[in-house]
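Only one protein chain is missing; all other protein chains are in place.
As written, the chain order gives the labels A, B and C, with residue 1 at the start of each chain.
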Amino acid sequence: MSATHLHESAAAPPAKPNPLLQLVRRRPETITLALLVAICVAVSIINPAFLQPSSLVDIGRASVVMGLFALGVFIILAAGGIDVSFTAIAAFTMYSMTLLVKNYWPDAPIALVLVAATAGGALLGVVNGLLVHYLRVPSLIVTIGTQYLFRGILLAFIGTVWIVSLPPTLGAFGRLPLVQFDSGGRTITLPFYFLVLPAAALVTWWMLNRTLMGRAIFAVGGNANVAERLGYSLRTIHIFMFAYAGALAGLAGIIHTAANRQANPFDLVGTEINVIAAVVLGGARITGGTGTVLGTLLGVLLVVVVNSVLVMVGIPSTWQRVVVGGFILLAAAFFVFCQKKN
Amino acid sequence: MRTTGGQLVMLVVINVALLVFGAAISGGAFLSPFNLQSMAGQLPEIGFLAIGVMLAMCAGNGGIDLSGIALANLSGVVSAVVIGSFLSSVDQQAAYSLAFIAGALVVGVLGGVFNGLLISRLNITPILCTLGTQMLFTGLAVVVSEGRAVAVGSPDLLSEIGNGLFLGVPISFVIFIAVAGLVAALLKFTPFGLWLMLMGTNPKAAMYAGFPRTKVLIATYATSGLLSGLAGVIIAARNVNVKWDYGTSYLLIAILIAVMAGVRPEGGYGRVVCVVLAAIALQLMSSMLNFGGLSNFVRDFAWGALLLTFLAVGRYNVVGLLTPNKSKKLV
Amino acid sequence: QNKPVIATVVKISGIPWFDRMETGVKQFQKDNPDVVATQYGPATADAAQQLQIVTDLIAKGVNGLAVVPMDPSVLEGTLKRAMDRGIIVVTHEADNQKNTHADVEAFDNADYGKALNERLAQCMGGKGKWTTFVGSLGSRTHMQWVGAGEANAKTHPEMVLVDANNESFDDANGTYEKAKEILRKHPDIKGFQTSAGNDVLGVGRAIDEAGLAGKVCLVGTGLPNPSADLLDAGAITAIGFWDPQKAGMAMNAVAKKLIAKEKVEDGANLGVPGYEKVKVTKGPGEGVLIIGNGMVIADKKNYKEFLF
């Protein structure tokens, strides 16, 4: 064996694929962004009234709760699982928290209420995590079970009565403006709670990309058995990620209450598939291990925008479902098409 | 690999336990023939949908069918509107019934084929695809019916399907069991069934082995669609009317039944008999709670608890015998 | 032991409206110890779930069913089977129900829709753009109300209906988003007529936050307690409703009479406020249509008289 042969295989420059396609491949959320821009342009052409600052504010506000849910769903998806119990967790925490505060400490500081709701959600998330870990079954199955369980406990044992007059601090938080301006004789308000979404997104991004835990979550999404073999503790990861998703759900729940000015225990449950769809439209694969926080937010925006321009572009309510359904299919097909080009 | 034998036994045990328990708390009234008939009559619509979900799950690769009940409603609505426009359910009873059934089944199959094409040809993730078609189907049903209920009436044949008894067993239940048997045979004895289950465990190997992936996927979703169409027929036959928003809660319940039956969401495993038994168990439980006059929220709670207990019991059996590592593969 | 059993089945358990109805059922039970009256309801707003409860109750063998159908058409087949088994069937909010012995309505739906719209027109000064919300396109009573409203608005030529029949799914948050969008699309909109119980809350909140309270009119079905804040703020102009408690009592009263083989004649007194002198006509099927006089339209000034 002589070494002389080895130098002959001079490194031929690798064939450079189209940089745009390369981008789309590495960052599928560019597709989401493209779709989003396309829709906004189309809607503005059909109805220039869309181009008002208030549109942006309304879309921003409407994205908060779904965005928080989506971040949680994304983390579970990144680790290769699926969670459908988060809406039940949100309903559970927001309702019982409001009930508790109202009955026992109506003047509780709002920060405390938010933290308590987040912690409550995390606690229920831990239940998910423990079950997923110890029962060793796919998280979809476990969370279908816990969705029924949590919702059943809430409605059967905690209460069904809507709380229409919230504790004052909570109500005030829901109304607290971040930006407020007048336009055409009406007040446009971006509420303060909107900030929670970018803050949560930032924390989530940081957690996923800068901490070992974040990498561990993706590692588990890549291949759980391998991750375990490499020394990642599956138990810790399972418990953490479900607790994190639960915490986000708890937070989303209490913000939903504050924004809505009432605590309705029937709310939220039933929207989980839409949230999952938003995350998938944001470029995360349903089979796990991929996706980005930015993509998730874009996916949420896409869904919110599509849902909030139907009246704007004058689609009669009988046709709205057909349009949204058709849009999801088109968007999904577009996604596949772009990724296949590589 | 989880052998489904244990699952089957467990489901049988649960069903028997529920029957005994129900009889005990109701002083036997729970086992009265009329109540048994009533429960059997309620079962088919959700049962068909659950089998459809099972088929989609077996195909692997995140296969799932969220569009089942939407398609069932669409088939009923479209068939009722179209057939109703040139046949009368009062004057031409037999013709109307047959045409209605045929129409609903055709719409069901077409919807299923549509799903299958999108998933196999365009490679759209099943969960996104069927979510989209779920909205599309519902939306089309709204458009076709303008949001109203469409009357089917009770022509002889249909009302016989909805309300009739055969040897004391509701005819709809007989149909359900027969169709479930056919699907089970399809899975067990035909090339399609073998391809489906093998493909579900390893799609890549299936490709190398030259399986007709597209055809299998389309056939799978088409069968699921056909079952939706059947569900649509049963709904119409029992309720005299069809409507686009019927049974929205069935979406998750159908999945619940499938996973309780031990169908693996990763694909490759599922037995029709287990799905039927799981559906019966849920039906027994929910009727029992209605008998006891308990709040329906308790039912949700009980379903969740039942599913989790089920998983825990399955796991516990394993723990005693084998190492945790192995339990993923063997029972 | 042989007391007749009357089961009341509502659209969905736990929500304020039907909790209020349950107080009526309980009251009825207290007043009539010679019957057994209880209320049932599904956990989700799905006609299929309600259907299962009715089916199970028929199998259990009750004597009377008092049903508030989620969807009258869906229950036809099952109620027919109940009647065939000799069960007395009474319905509510279902004036098109064929298979029932008696349908009890708090009022005539067309009258109610007209009254709501007239109140709206009065607030709008008879002119301007207005729109409508329904719980769902499938909800017959809601469509009747907005239909009657539309007809009434024709008498005010300057009222312009835009983007009608928005679906709210009885979800306050979704309604809020939709209302926002409409406010953006039609900055000059003047009125909303809503139908589902939560719609006034969602639309009212949108109006309130836009600082349009008092400038944009909102009239719709709603309950006094939840609407109190928004009524005070002027974001809701007026709410219309009937008292579910009384409706529940009336249904049970009719069922009890029918079980005892008594007849309900035109002008009869059911012994329930608002149903002292009911109008009885032939219903769409074999049964009768019993119409009471239970309509209430309340605003800022008088809502406090109704505490539920």
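In the analysis below, a contact is a pair of C-beta atoms (placed from the backbone, for glycine too) under 8 Å apart; a residue touches a chain by one contact, two chains touch by 3 or more.
The criterion applied here is as follows: contacts and distances are computed from a predicted model.
J.: UniProt name of the unshown chain, from "Sarcosine oxidase subunit gamma", "Sugar ABC transporter ATP-binding protein", "NADH-quinone oxidoreductase subunit" or "Molybdopterin synthase sulfur carrier subunit"?
T.: From the choices "Sarcosine oxidase subunit gamma", "Sugar ABC transporter ATP-binding protein", "NADH-quinone oxidoreductase subunit" or "Molybdopterin synthase sulfur carrier subunit", the unshown chain carries the UniProt name "Sugar ABC transporter ATP-binding protein".
J.: Which visible chains touch the chain that is not shown?
T.: Those shown chains that the absent chain touches are A, B.
J.: Sort through A:L124, A:A216 or A:I276 and give me the one touching the missing partner chain.
T.: Only one listed residue reaches the unshown chain, and that is A:A216.
J.: Tell me which of A:Y232, A:F266 or A:F335 is the one touching the absent chain.
T.: A:Y232
J.: Provide the residue numbers of chain B that touch the chain removed from this figure.
T.: On the chain B side, contact with the omitted chain comes from 1, 189-192, 194-195, 197-198, 201-202, 204-212, 268-269, 321-323, 325-326, 329-330.
J.: Can you list, in ascending order, the chain A residues touching the missing chain?
T.: Residues 1, 3, 5-15, 26, 210-213, 215-216, 218-219, 221-223, 226-233, 236-237, 240, 289-290 of chain A touch the chain that is not shown.
Heads up, the rule we're going with is that only the chains that are shown with their structure count from here on.
J.: How is the touch graph of the chains shaped: line, ring, star, complete or other?
T.: Graph shape, chains as nodes and touching pairs as edges: complete.
J.: Could you pull out the chain whose C-alpha mean position is farthest off from that of chain A?
T.: Farthest from chain A by mean C-alpha position: C.
J.: Quick one: report the Å distance separating chain A from chain C, using the average Cα coordinate of each chain.
T.: The answer is 36 Å.
J.: Where the CA atoms of chain B average out and where those of chain C average out, how many Å apart are those spots?
T.: Between these chains, centre-to-centre, one finds 34 Å.
J.: What residues in chain A touch two or more of the other chains?
T.: In chain A, 151-152, 155, 160, 318, 320 touch at least two other chains.
J.: Touching at least two other chains at once: which residues of chain C meet that condition?
T.: Within chain C, the residues that touch at least two other chains are 13-14, 43-44, 137.
J.: Over in the complex, which chain A residues touch chain B? Could you list them?
T.: 84, 131, 134-138, 140-142, 144-157, 160, 273-274, 276-277, 280-281, 285-287, 318-329, 332-333, 336-337, 340
J.: Please name which positions on chain C make contact with chain A in the complex.
T.: It is residues 12-16, 19, 43-44, 137, 163, 165-167, 171-173, 176-178, 180-185, 187, 201, 205, 209-212, 215, 225-226, 228-229 of chain C that touch chain A.
J.: Of all residues in chain A, which touch chain C in the complex?
T.: 47, 49-50, 52, 54-55, 58, 62, 151-152, 155, 160-162, 164-165, 175, 182, 184-189, 256, 259-262, 264-267, 270, 307-309, 311-312, 314, 316-318, 320
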